[in-house]
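The structure appears right after this line, and notes come after that.
A single protein chain has been omitted from the complex, and every remaining protein chain is retained in its original position.
Then we have subunit A:
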Amino acid sequence: MTSAPRTSRPVDVGRIAWVALLVLLLSFLIVPIFIIVPISFGSERFLQFPPRDLTLYWYGKFFTDPDWQAATLFSLKVAAITMLSAVVVGTLAAVAMVRGFKSGQRAVTALTLTPIIVPNIVLGVALYLSYAPIGLTGTLTGFVIAHTSLAVPFVVLTVSAALHRTDPALELAAINLGANKLTAFVLITLPLIAPAMAIAAVFAFLVSFDEAILSFFLSGVSNKTLPRMLFENIDFDISPLIPAVATVLMSVSLLLMSSSQLLKRRKGKVGNGGSE
């Protein structure tokens, strides 16, 4: 668009300025994040940009260091169980909300959203105060409960939106043909909302896997999540190990989210042509 105009239109200074402004604003969004990636390949013991020689040494260190390994495994475990529990709890609630209550849906929605509205720092401190005396800090159970509460609103929102798009008459037809309510739901509605559940699952996994504030207060001496390890090392470790860990975290997020986005696009084509 910056090439010479084909028609008689004169060079559009306003348009060029507009494009230049956009490029500038978008680089503010994107450059600070991707600058981390090249540093993580630096060969010096301190951060350097641009790095002189490239090496995978820091990635090797991350994957072989027992502390980082333990934190990564613990994070994966917490995120996987959180994903399962959030999808189950959230889907049940979404079905109850959409199919069960004629009135009061707004109240239920408001209830669901509370974990999003309460600032995470308040939640983190509150969980530490309440879970430490009953021995839930530094445990898988404590983490899963806390992270489920953060992830479940996204599941309820995504799945209930999908439920609103499915026609209850389909289930009704199955019931008229002799299926009981449960069979009708499992055979008719569940497959229709399955893609939304999958997207919600990815979200729930990521909410837990990237969560740093509750983890800061819930972590014990041995059971730490990856974001907590990263958080406490950022101030002390000035080697490219930190950018390497950050790059790994970032890759996981981007990979999972773009695949869920692809899933959504496919669903949009197959389904009843909802939004896109």
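The rule we apply is simple: a residue touches a chain if its C-beta (ideal position, glycine included) is under 8 Å from a C-beta of that chain, and two chains touch if they have at least 3 such contacts; residues count from 1.
Just so it is clear, contacts and distances are computed from a predicted model.
Enquirer: What protein name does the UniProt record of the undisplayed chain give, "Putrescine transport system permease protein PotH", "ABC transmembrane type-2 domain-containing protein", "Sodium:proton antiporter" or "ATP-dependent helicase"?
Expert: Spelling it out: the chain absent from the display is recorded in UniProt as "Putrescine transport system permease protein PotH".
Enquirer: Out of A:A79, A:A93 or A:L241, which touches the unshown chain?
Expert: A:A93
Enquirer: Just one of A:T55, A:S239 or A:S253 touches the chain that is missing; which is it?
Expert: Per the contact definition at the top, the residue touching the missing chain is A:S253.
Enquirer: Of the listed residues A:P115, A:G138 or A:G220, which contacts the missing chain in the full complex?
Expert: Per the contact definition at the top, the residue touching the missing chain is A:P115.
Enquirer: With the full complex in mind, choose from A:F41, A:Y131 or A:F205 the residue touching the hidden chain.
Expert: In the complete complex, the chain left out is touched by residue A:Y131.
Enquirer: Residues of subunit A in contact with the chain that isn't shown?
Expert: 14, 21-22, 25-26, 28-30, 32-33, 35-36, 39, 47, 49, 85, 88-90, 92-93, 95-97, 99-101, 108, 111-131, 145-146, 148-149, 152-154, 156-158, 161-162, 168-169, 171-172, 175, 181, 184, 196, 199, 203, 206, 210, 212-213, 216-217, 227, 230-231, 234-235, 242-243, 246, 249-250, 253-254, 257, 261, 264, 275
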